[in-house]
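Heads up, one of the protein chains got dropped from this complex, but the rest are sitting where they should.
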Amino acid sequence: MTGLSVTTRDVSVRYGAARALDGVTLDLAPGRIHGLLGRNGAGKTTLLSLLASFQRPDSGDVALDGRDPFEDARLMQDTSLMRATGDLAADLKIRDILRLHRTGRAHFDRDLADHLLDRFDIPRRRSLARLSRGQQSVVAATIGLASRAPLTMLDEVHLGMDAPTRQEFTEALLADFAEHPRTIIVSSHLIHEIEHVLETVTILHRGRVVLSEEADDLRTQGTTVTGRADRVEVMTRDLRVVGRRDLGPTREATVLGRPHPAWVTEAERQGLQLGAAPLQDLFIHLTSDRDAA
Amino acid sequence: MNAPTSPRRSGSSGPPTDSLTDTSVRAGSPAGSAPGMTHDDTAMTPTTAEPWVRLTRYVLRCMLGITAGTVAVLAVAWAVAVVLASTAGVELLAQITHYATVSTVPWVAFTALVICVGVQVRHYVHAGFTRRAVTAAGLLGSLVVGVVFAVAATALDRVGLGLVAASLGVELSMTLAPWWALLGAMLMVCLTGAVCGVLVGASFVRWGGWATLLLPLTVGLPYFAQDVLARSVTLRGEGPGGPPSWLEQVQAALPTVPTAALSLLALGLTVAGAWLILRRLPLPPRANP
Partner (left out) sequence: MFEGRDPIYLQIAEAIRGEILTGALQEGNQVMSTTQYATTYRINPATAAKAFAELVAEEILVKQRGVGMFVAEGATDRLRAARREAFFDERLAPVVREAAALGITAAELTAYLHTHLDQEDDR
């Protein structure tokens, strides 16, 4: 089991007059951890729900390992989408919810599920609705991990978890992923917490893919150039500037693309400071309607 | 750069699982197995029946729980009614026994399928089942429930009521239809009740509250067709508690065989309706609260 590959071709979904997805074309390689980022309403959950066969696109094609997953018994069994709330049966007891997912998932690891639920003192005899929001998220994240689905999607599954709990789940995710490689898609607003976990980053904005790259490339390609505003302007004139911030006479410009070594030398000679733009910054710049070029 | 410090593995805190000990435990466990014959491969493979088979088992288990609870409640209520009727000196009319069997049992089947299949479609798909598997489990579950309940209701009607009435010294005034006719009618009623549960649940998942408007179609019509059949079989006769006059007229126009055909058609349409709603049922994500 090394995971499913994900392909979408010109996928669109409309809810009434609103376009949730608008011509999304995407390729995600199997066996890696992919990040899907976007602001609220960008279409992340809609895109993931297509991969999970919750619904079909109005137009375009979705394929997992080259096949349409909708109503494909094997692909649907091998695909799991977990969100913090909204999909699990709120009125069922935790142990009954676990039993259902054990029934549905061929690779479900009962020991892993028990281990995680015990660790966070989740009562099995209580109904999901009677747990706190953080506990509900723990249940969802646990089922998502323990299902060991070759395509595992965790959509804002951390909601309501406190920081130590999120940390433990990230560690559990990484440990289990190392032992049982599979395709994982993580969606989260806490970008700085998952930044180094991701191998690729895809950013959705208003139903479109604005960026889909290797995380390593993104790190080295995103550069902040800081210094006197006029010098920054001249130096970045021919580069892809995705955002500017001014602090008095000092300007910080975030540019995409790997700067040429000669350019770096020249920039440093002019007293400009170069730094790695955190993913969070790139994300904000790319999804800000005000600043986007 | 903050350098990660000391990437050395301390002797005491090893990795969580030690593959060597793991293997030795497993290899040692099958007692008397010939050396060299490993059971590991089969032990590692998850037990995988087809998904729809697993879901059907899950659904049947769910319905067993619901049915047991409901039957327990109904049995108490029914016993109380019988005792009250006998102490008040009221005759156990055919109408009462009719409601105790023909009219309540299918509703138990209906409820069980609504709870265990109809409204769970989202959760079953979420757990990795296809809509086809959910439909198969719903229809197979309906079949099992229909047969079991029909046999139970017939036995209750034929044996149970008589025994209870005799033990209480009450006279049962009813015209008995042949047992096979009663069983046949009960089978149709219970099957339809169960399948209606799938249809009603699915239509609520599909259209939300608006599905209430569809209830006359999704449960009213099929149920009416079965009720006509059941009455024409069990109550074809005279006496108090017989069918109301307008229904008698309907039955006069539609004797048993056409009525049975009609009820089969109603059952078929209900099954088709459930499949039409389920096969491409979109389950768009609900907003995170």
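Letters A and B mark the chains as written, and numbering starts fresh at 1 in each.
Everything below uses one rule, namely that contacts are C-beta pairs under 8 Å (C-beta built on N, C-alpha and C of every residue); 3 or more make two chains touch, one makes a residue touch a chain.
Predicted model, so just to flag it, every value in this text is computed and none were measured.
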**Fill in**
Which of A:22, A:72 or A:199 touches the missing chain? It is A:199
**Asked** Which of these touches the unseen chain: A:171, A:230, A:246 or A:268?
**Response** A:171
**Item:** Residue among A:179, A:230 or A:246 touching the omitted chain
**Value:** A:179
**Request:** For the chain that got dropped from the picture, name the residues of subunit A it touches.
**Result:** 32-33, 167, 170-171, 174-175, 177-179, 196-199, 215-216, 219-220, 223, 274-276
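In the analysis below, only the chains that are shown with their structure count from here on.
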**Message:** With centres defined as the mean C-alpha position, give me the subunit A-subunit B separation in Å.
**Reply:** 40
**Fill in**
The subunit A residues in contact with subunit B across the complex are 15, 45-46, 48-49, 52-56, 71-73, 76-81, 83-89, 99-101, 103-108, 147, 149, 156, 159, 175
**Complete:** The subunit B residues in contact with subunit A across the complex are 16, 46, 48, 50-52, 54-55, 57-58, 120, 122-133, 279-280, 282-289
